[in-house]
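Notes follow once the structure below has been shown.
Other chains dropped; remaining ones untouched in position.
Chain naming follows the written order as A and B, and within any one chain the residues start at number 1.
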Amino acid sequence: MTKAIQIGLIGAGRIGRVHTETVANCIPDANILAVADVLEKAAKKCAADFRIPSFYKDHRQILENSEIEAVLICSSTDTHAQFIEEAAEAGKHIFCEKPIDHDLQKIDHALEAVEKAGVKLQIGFNRRFDPSFKRVRDAVSAGEIGTPHLVRITSRDPEPPPLDYIKISGGIFLDMTIHDFDMARYLIGSEVDEVYATGGVMVDPAIGEAGDIDTAVIVLRYANGAIGVIDNSRKAIYGYDQRVEVFGSGGGIVVSNQTPDLAVLSDADGVHASKPLHFFIERYTESYVAELQEFIDSVREDKTPSVTGLDGRIPVVMGLAAWKSYRENRPVKLNEITSN
Amino acid sequence: MTKAIQIGLIGAGRIGRVHTETVANCIPDANILAVADVLEKAAKKCAADFRIPSFYKDHRQILENSEIEAVLICSSTDTHAQFIEEAAEAGKHIFCEKPIDHDLQKIDHALEAVEKAGVKLQIGFNRRFDPSFKRVRDAVSAGEIGTPHLVRITSRDPEPPPLDYIKISGGIFLDMTIHDFDMARYLIGSEVDEVYATGGVMVDPAIGEAGDIDTAVIVLRYANGAIGVIDNSRKAIYGYDQRVEVFGSGGGIVVSNQTPDLAVLSDADGVHASKPLHFFIERYTESYVAELQEFIDSVREDKTPSVTGLDGRIPVVMGLAAWKSYRENRPVKLNEITSN
């Protein structure tokens, strides 16, 4: 067995714990050596639950630990850019949750620090590692559907996040659609140069009062002429709805939802199947393993991760453009969004 | 058996013959007594093939026949408005293929003539009569999916129409999307007040040279706040792709494609099923019967058809708005489109 890559976890909230469990159970050649969280209690509990040797309140204690080769940044979004910079300066390889930041200048500073330090940076767009979406990407790359003409992405959550989160999340286009913006780029390997966004408050008026919308449709124009359509809802009563479709000159490929079982019941009322898996933890289990395995492999084998810092930056630009489009009710070019 | 309603057919082209066959085989209480076509040969052949007693070159011979209670107008689009007016003046009930015209003034004149004469007018939006789409409409009406938030309509043809047709058809939004505009109104029973259309030439450059596009996405904003998305392609290599989805506060309902058989083959390469039914003749057989049966019932029972002249007019407005939106690359309000 090869020597395990030693990892420091920064941020012991929900997604931090998901990654910790994944490393513990499914990544044999990595090991979490220390965890830090501004809520020291959270760090302590995470350490206890997953037998992590050390825990800290201050993430800098992780950065100072010379045994640690890589960090997982799972803290709140407003700290990502700063922690990336600090980790890069400390020579640590970095896996950072999305989004890097909502401010392009901060993103750019962080990416410069990464480049200067020559460390790896992988952004947590986990859905790219889902077997079904990867199958679509591979089919498109292999020309199985010819030249892509249309991309459709449906992304609906089973329930809205807490209002406190919505107030600081950057809103639907930056906290939710951002995954779909990444998916839109990933699936056909082409850049978007214009977005048109529309939407409204249909699920809960309190979301509107918090300055956000809860239902949206975004049209994308790709540089290569293809068109994309994303639809989002903060609440699908039947569960997490995650479908994609790419249509092209040679055919089309569609991904439907995953269910907890494959039983179908027929009775006097009709034919009944189970609802989709409830939410991202259930739906994307495999993708969380695969993205961390790729990160560890990148560190071990000194290769660039497939989800780069630029891949983290562009969906933020798309999210900002979507907000501008929504507010001005007109198509907005991505190059209207600049970092100053 | 009740006495059959006597019908005159105006226009013996493809759709005229479809309706004739439908009346002959599936509408026991109607009978086609005469057929007219400017191509007398077409009228003659149609009469011979379906044992229709009389055929004419001039449609006025049909309008003068006092035995005839109703006409099916299946001639070229540029003649619809005029023939509606003439038929109304002759006191005939009218079934007219879509669209009524591309010119709103002409449409308005025709509808005024119909109103003045007090005859029935039904427009040939046959897809409303498809059992699957009707099921969606009924589910929405019955509140099975709660308040509608999103409507998605995919409508892709297996192959483009002839270029000669494209040159006079009014283009994709008036000859193809027009069905989807009607479907968008039908499914949720609410009016659209803004459209945003984008698209391009991806299938065949000759379509672009003919002044049309072949691939399009149209976003609809309904008066009640809901959002609609239509996507169109002139060419889906796997056949006629006709799907709809309505998503709401209480759930979602989706219609998938119909196939010629239900056999699924598994072999060393994968799991394989048949392509969708090839085109509208195969896919919408049942709906052609049901729409004509409703028309005949309307005449016999003196009731208003469910697809009225206004239902024929509004999708034309939507099509004109879509073209304006496409050309100006901005959302366009339907009330920007006026008849003068």
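Everything that follows uses one rule, which is that a contact is a pair of C-beta atoms (placed from the backbone, for glycine too) under 8 Å apart; a residue touches a chain by one contact, two chains touch by 3 or more.
This structure is a prediction, so every number in the text was calculated from the model and none was measured.
Copy number for the full complex in this structure file, with 2 chains shown: 4.
Throughout what follows, only the chains that are shown with their structure count from here on.
Annotation, subunit A versus subunit B: rotation angle of 180 degrees from the Cα superposition, expressed as a multiple of 5.
Within the complex, the subunit A residues that touch subunit B are 146-147, 149-150, 152, 156, 196, 198-200, 202-203, 215, 217, 219, 221, 225-227, 229, 231, 233, 235-238, 241, 247, 249-252, 329-331.
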